[in-house]
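My questions will all concern the structure given below.
Heads up, one of the protein chains got dropped from this complex, but the rest are sitting where they should.
And then chain A:
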Amino acid sequence: MATQVFVLIPHAAGKADDAALELLSAARAMFPGVTPTALVLGAGADQTAVAQEAAAAYPEVWGFSQEVLAYPNAELIRPLLLKILPAGAVVLLPHSTLGIDLGPGLSVKLGAAYLPDVVGFDGIDGSLLKVVRQEFSGQVSAHVQADIVKGAVITVRSGAFQPAQPGPAAGTVVDKSAEAAGLTARRRFVEVVQAEAGDVDITREDVLVAVGRGIGEQDNLSLVDELAEAMGATVCCSRPIVDAKWLDKGRQVGTSGATVKPKVYLALGISGAFQHLGGLKGSPFVVAVNKNPKAPIFQAAQVGVVGDLMELLPELTQQIQKAR
């Protein structure tokens, strides 16, 4: 199928994100033989630097530099893409907070199919593209098929495709800044407020006891505290525990929380959603306790226990205290 494929290069502070090379592999896997074009939107020296960096991997780069593009505002990027993309284009975006913001509306406006949060590719037959998605926080996977004859917007999950090797710097950057002149939107960016630092810095801890919604009630957190104390470990958590205000935001592990690199990670009553696992780096020794044998956390763990936290935690704490 004759398709033009475009990749939006996410970047910050003058550096392309890791996603830039993952999206390149995803594009190559899904559309072999098509040379994808990188789109670098930004402002000033940052934009120039990222466009040069992209050109080391992508043979063709379209650059758009305008002051209003200094911060990525999906409500500005969408009309720009509508203006510059040819009919039937395929656009790859990261399934990030920007991709989630931009993708659905872009697909509607382009009249293209929307394939969000893709984790794998399963073939293309004419204009029928088949990809893999996950549902129910990763408990099951699904093959999803879309007719992309009128184009597609595809958001790709971080880590799902191995980053491509950047080739020798052979790409050309086409400056298309003029096309981005005069953009306005009914949503105007104001500023970014950085997350507050918490009482402990979980990113520096070697041994973490992570608690999730499976703990059931706030009162039960004392069982986790007692275990962590016996182990000499620090308590961290998944997002619902922070949402419920049982623990500070600074204790949350995941894409919208902290990235931790412990040696040992004990996951208690955590299902293992990709947004949680996205914050767990450095190949720690992961032990998971969950009452659901299907919980995806068992795929990320070295050792698993199918069981009830209420029974296991007091026993484990007691045995550790005795062992010392």
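Everything below uses one rule, namely that a contact is a pair of C-beta atoms (placed from the backbone, for glycine too) under 8 Å apart; a residue touches a chain by one contact, two chains touch by 3 or more; residues count from 1.
Note that in this section contacts and distances are computed from a predicted model.
Chemist: Match the chain absent from this complex view to the correct UniProt protein name in "Biotin carboxyl carrier protein of acetyl-CoA carboxylase", "NADH-quinone oxidoreductase subunit F", "Electron transfer flavoprotein subunit beta" or "Cytochrome c oxidase subunit 1".
Modeler: So, among "Biotin carboxyl carrier protein of acetyl-CoA carboxylase", "NADH-quinone oxidoreductase subunit F", "Electron transfer flavoprotein subunit beta" or "Cytochrome c oxidase subunit 1", the name matching the hidden chain's UniProt entry is "Electron transfer flavoprotein subunit beta".
Chemist: Touching the absent chain in the whole complex: find that residue among A:Leu8, A:Met231, A:Leu247 or A:Leu280.
Modeler: A:Met231
Chemist: At which residues does chain A meet the chain that is not included here?
Modeler: Chain A touches the missing chain through residues 73-75, 96-97, 100-109, 113-117, 130, 132-133, 135-137, 139-147, 185-195, 206-207, 213, 231-233, 239-240, 242-245, 249, 252, 255-259, 263-264, 266, 271, 285-288, 292-294, 298-299, 301-307, 311-312, 315-316, 318-320, 323-324.
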